[in-house]
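All protein chains but one are shown at their positions in the complex.
Think of it as A, B and C in the order they're written, each chain with its own count starting at 1.
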Amino acid sequence: MREFLLSVGFDRWILPALLAIPLLGALGVMAGGRAPEGEDEVASGAATRPRSLATLVFGIEFLLSLGLWWSFDPADPSWHARFDVAWIPSWGTRFTLGLDGIALMMVLLTTLIMFLASLGSWSAVREKASSYYALLLVLTTGMLGVFMALDLFLFYVMWEVMLIPMYFIIGIWGGQRRIYASLKFFIYTMIGSLLMLVGIIYLGLAAREPLAVAPNFSYDAILAAPQLTPAAALWVFGAFFLAFAVKVPMFPFHTWLPDAHVEAPTAGSVVLAAIMLKLGTFGFLRLAIPLMPGAAMHPTVRLIILTLAVIGIVYGALVSLVQPDFKKLVAYSSVSHLGFVMLGIFALTVQSVQGALMVMINHGLSTGALFFLIGMIYERRHTRLIAAYGGIARVVPMFSAILVFVSLSSIGVPGTNGFVGEFLVLLGSYRTYPVLAVIAATSVIIAAAYLLWAVQRILFNPLDKAENEHVPDLNRRELLLLSPLLVCIVWLGVYPAPVLRRMQPAAERFVHMVETRAALAPVDVEARR
Amino acid sequence: MMLLPHEAMLAASQLAAPAAHPLDGTVAGYVWLLPLLPLLGFLANGLLSVTSAAHFGPADPGAGHGPAHPSSPAPHAPSDHGAAGDDHHAVARHRHASLVSLIGPGVLVVAFGLALAIFFAMQGAGEMKAPFIQRYFSWMPVGDLNIDVAFQLDQLSMLMVLIITGVGMLILLFSVGYMRDDPGYPRYFAYLNLFVFFMLVLVLGSSYPLMFIGWEGVGLCSYLLIGFWFSEKANADAGKKAFIVNRIGDFGFLVAMFMMFANFGALDFTGVAAGASQLGLGSVLVTAICLFLFLGCAGKSAQIPLYVWLPDAMAGPTPVSALIHAATMVTAGVYLIARSNILFSLAPVACLVVVLIGALTAIFAASIGLKQWDIKKVLAYSTVSQLGYMFMGVGSGAYAAGMFHLMTHAFFKALLFLGSGSVIYAMHAAYHHTGSHDDAQDMRNMGGMRKYMPITWGLMWIATLAISGIPPFAGFFSKDEILGAVHARHAGSTLDGASLLGVPGGAIMMFCYVLGLAAAFMTAVYMTRMMLYTFHGPNRTGDRERDHLHEAPWIMTGPLVVLGALSAVGGWFNLPSFFPAGRVGALEHWLDPVVGDGALRFTNGAPVEVPASTEYLLVGIAIAIAVAGIALAFVRLKPATLVPKTDAPAEHGFERVLANKYFVDEIYDATIVEPVVATSRGLLWRGIDVGLIDGFTRLLIQSKDDDSAPGSSVQMGGLLTRAVGLVGSTLQSGRVGTYAWVLVVGMLFVLGAFTFR
Amino acid sequence: MPHNNLQLFYVANFYLFGLIAIASAVAFVTRKSPVSAALWLVSTMSALAAMYVMLDAPFIGVMQVLVYAGAIMVVFLFVIMLLNLGHPSEIADARGIWWKLAGGLVGLALLAQIFALTRARLPEALVLPENTVADQIVRTGAIAPLAGPLFHEYLLAFEVTSVLLLAAVVGAVVLGKRKDRDYAR
Partner (left out) sequence: MLAESLFFSAVLFTVGVVGVLTRRNAIIIFMCVELMLNAVNLSFVAFAQVYGASGQVFVFFVMTVAAAEAAVGLAIIIALFRHRHTVNLSNINLLKG
């Protein structure tokens, strides 16, 4: 397989192709014209062309990206499938793309989830379908670009490219309070990302060649440049931290998330949870920590961030416990899960970082599946309130079986993917921060409580509401779209070794580099005194 | 799954690890088949269950923009569903029932046969000091951590495999009759097969994480099976409670694993044992690991303070109670301690805690059992109490005794549960005939069942005598051995040398011995009480129902007979030296390679020597107490005066406290569950999240559809934005002159920044 | 400067016209009548034209007289007269005394800052290099030094200004045209 891929020059064109195909697809989808305002396009058939075209494009995208799984060689320390052309020379920025093991997994996750998200919007998006699918496609380019970018300016551009389609997806196809939610989402993320731009420009100027005027935004060049002074590093790290912490989201920057999740359409929630939240943690892994290791690994800074992460873990779980809205419950559980990722990254052991990466993937699969399921039942009953259900396991057995299974994976029952990630994070972070790891481990109890309680109130108990008695079960399309997620949940739970091995060198390099660079970081004279 | 070349090589090199072991090349190489068989059974039954229930929904479920209207005809009525229409009272044989009956118990029959074959291979292989470890593939290879999926076969896991597959096979056969008319028939067998799979993974796993898979997996199956009839809220509640309480224990297990890895760098049994052996006796680290492990045991094996889930777990079908909540899963904690015997033998303080908790649980649960009316609740508290005995055994270093009691308990408690199951089956069938909704499990509605179910009656008396400790039944030997071990170690052992909270270990051991005796007395009383109220005296079922009471079919009584035989002679597997009717200490000898070193460390390397006179005295006391308990029950309890449940008067005083289980559930609710929920809702969610953080956000943005702002604070919405907007809109007068002024003043500032920098 | 013996004459004239320009400008902003203000502005511009000549830019000086003082200011005067802005109600347009004071203060502050910046920015040792422009004028006449760069380096910009002028003409016509509804009213 690898030989075949290399023989067709796969690693030379794949990354720009992955970015270009969705954009072309978006043009194609938009070219179809639009249906009259307010028409039910699913019923009238106007949605058929955009949705099939978009799903086809996403399918091609996914199949192409799958080739990366084989073409990638974990033993090779250089960037995989590197692509580098001149872009804006006077600003010192080039169009540089490349992957390491971490980004590879994120790209695969993105293409898979986007394909499913497109399939999942099949009957849920009933108005302005062509705009919707075009936005989904543009969003894909933005997210993939963030994972691939090896130029900080390009990173920023892609970061913003991804923000805008999401704003519209929430704001146009969202629920009742969509305007509030989309505005909140936009303002939170925008404030963070503008500060990040300042930080990026500072880094680019600091890394330019002697006597050069134009900044140098190349990731490798910035990494190779002398480290910033402690004060500057702290400020730049702060700028990056705010941008990424909002995106993750870390406590206390998380309140946009429940609103955005609840109001977004199903695919929006799925993408938000499965991929966009990972961009924040990915930013920490790729930019904030390696570029400013002295600031990130400063004992006080590290302790503050780890404490926030652990607060997020427990807090998110506790707040989930009392949510009356199932979607909001899952949204708060995301806060808890992403806390694990932050704990793993900042605990900085190979196990915890690998675990954090696994949690990133697992959360994408499990929470993505949960949001799909919520969307499916919402399409049928038009409510997400837990109290509106009860006993529907008798009516929709397939739905129930899958919901229970996915919930178990989200709880982290061993044998599912959820366990592998959380276990590795806690195992690794116990080595460096035992007390925090033990506190974080209590969330396994609360997680079981909130999800099982919700599942019980939805699926079990007496079937006492008449409107629940005739809810149709999943259809074939929905089963088809859930099945890859279910397969991955079992596969990553039982045999995660292939994934772990692909990410291993990148994770080890990350830990090693941050440790050595943090040790070499210039020390503040005043602090030493 | 395609492997990269180096992955495949890595896997191959691990598989090819040479290990000269006496079991190489024997049938033991097929050990992977043991868990695989029930897993296949689960997949087959699960598929049957799902396919028979599946009705795909319409292609466009959202059509119509409204909730599915009741008047619009649904494609199918819920009652058509196979597994979907699970109703406790529904009687509809599943259309795949015969196939399921073949697969479900069938895979266990094969597995049991294989287990027997492996057992004989082990016997034939002669002395086997090292465990037989088979590696299959790498589960989590991360840095210096490498967790393999590998099975470890040694004498301890072999014993557990035989119990699980053997007793499991009998219980599944019983279930074929018991669950025959349940619409969820395939789902039931799928869950049970899955349970057996996880249980086998638990006992066969060669490392703590792998064991943890089984550990949580059986908890999951327990959750699913307790809530099998999920349409009743109580059942679903009980399942959830079991899972969550177990999770508290699992938290302990997890933390123990973290400590092991951080300090020993390994998580497999051999690696941890090697690492722990480097540490001294009673080091803080080992004690902490053992205590966290014991927290896990307390959850899984229902010890104080986490026992509360087990009585509620009786909401599941009765064979489930027999298999999971009596014979196998709940004993996993005992197995864990026996498996970690090296660790525990180094932590006498932790062992004292284990013994003390075991003894307290034994007497506490036994006292509650005295006043229960639900026949299964009596057995449930009895199980909790007996598990306490087992922990007394393994805690005091008498691993063989603890495992012995585990085995005999599996026999007689499974028999008791299945017997009670067949009584309930009869009661249920009778009530079903007449359409009555009386409680089929309440002993006050039974009485005189001896006449209708003579086989069950006889077998259950055997089990009762066994659990009460009457020789020569199985329970006598195992319980006596435990009590003897506790008594023997109150002096001259490491436990005696340690102290807990300032109390010397010897005193604690003696105290626990007394508690054990008292619990034995109560055991005899409540078991006899259960037998008297159920089988003796006049029948209280009801006049119309009485005619429908009859003995269960052969598929149910057959397994009872086998278990009855085992309960009667099970003690012969490990005869004490003073009872030389056969081979003395066979089980102890068998387990010696695994637990022998750990056990010896308790007595500082010397074998336990108890004077014959003391031994006879202890045995005499034990028998006397058991007989006294039974006699007391016969004298004091009058089944003839009992009235049916609906007419029963309320209890008073201490009886009421006992009947309400010391109000422990209520105390937990009031002190833990409700405060946590209230804090989460009031302080964390509404206070911090909506109030504080979103309050700040509302200074920035406001929207008319922001309903999270309660009441007057809506007017405060966007305060900051409004202030900025007011200034901005005043400046925006539209007069060019104003703009010019602003421009010039702004320019002054800009120039000023250059001038005065 | 072209002739060393004329240097003093040039410098003296430069200062003279400079003072005239400032005085005319002050008079320009203080006049109430738009017509007199416009005439004072013409005076300022003419003085500036003379200064350009002193600064070795005779061609620009000529253009200043032709385009600014001639064409543009004439247009201004035309408009003033067309709108009949000599009307008394239109004359009293100046703001109150406080506005004037404030304007003066702001002007002083601005002036002070510009001076401060000029001093800070200009290199003390800035010496006139070889009189490049002056030499060129001597060699090739007054127009060539300007025409060279204009039609080589700045050719594109030059062409663009022609488009700009065209657009301005069209715009002025469109804006100035009376619309039909204006007649209707």
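Things to note:
Please note the rule applied: a contact is a pair of C-beta atoms (placed from the backbone, for glycine too) under 8 Å apart; a residue touches a chain by one contact, two chains touch by 3 or more.
All figures in this text were calculated on a predicted structure; none of them were measured in a lab.
Taking every chain of the complex into account, the absent chain touches B, C.
Although one chain is not drawn, its touching partners on chain B can still be listed: residues 732-737, 739-741, 744.
In the full complex, chain C makes contact with the omitted chain through residues 11, 14-15, 18, 21-22, 25-26, 28-29, 34, 37-38, 41, 44-45, 48, 51-52, 54-57, 59-60, 63-64, 67-68, 71-72, 75-76, 79-80, 82-83, 85, 90, 93-95, 99-100, 102-104, 106-108, 110-111, 114-115, 118, 122, 126, 128-129, 132-134, 136, 145-146, 148-150, 153-154, 157, 161, 164-165, 167-169, 171-176, 178, 182.
We adopt the following convention: only the chains that are shown with their structure count from here on.
Centre-to-centre separation between chain A and chain C, using Cα means, comes to 61 Å.
Taken in their complex, chain C has these residues touching chain B: 106, 109-110, 113-114, 116-117, 120. Remark: chain B residues 1-4, 6-7, 50, 53-63, 65-70, 72, 74-75, 78, 81, 83-86, 137-145, 209, 212-213, 215-217, 220, 223-224, 227, 230-233, 235-237, 239-240, 243-244, 247-248, 250-251, 254-255, 257-259, 261-262, 676-677, 679-681, 684-685, 688-690, 693-694, 697, 700-701, 703, 705-708 touch chain A in the complex. Interface residues of chain B facing chain C in the complex, by the touch rule stated above, are 744-745, 747-748, 751-752, 754-755.
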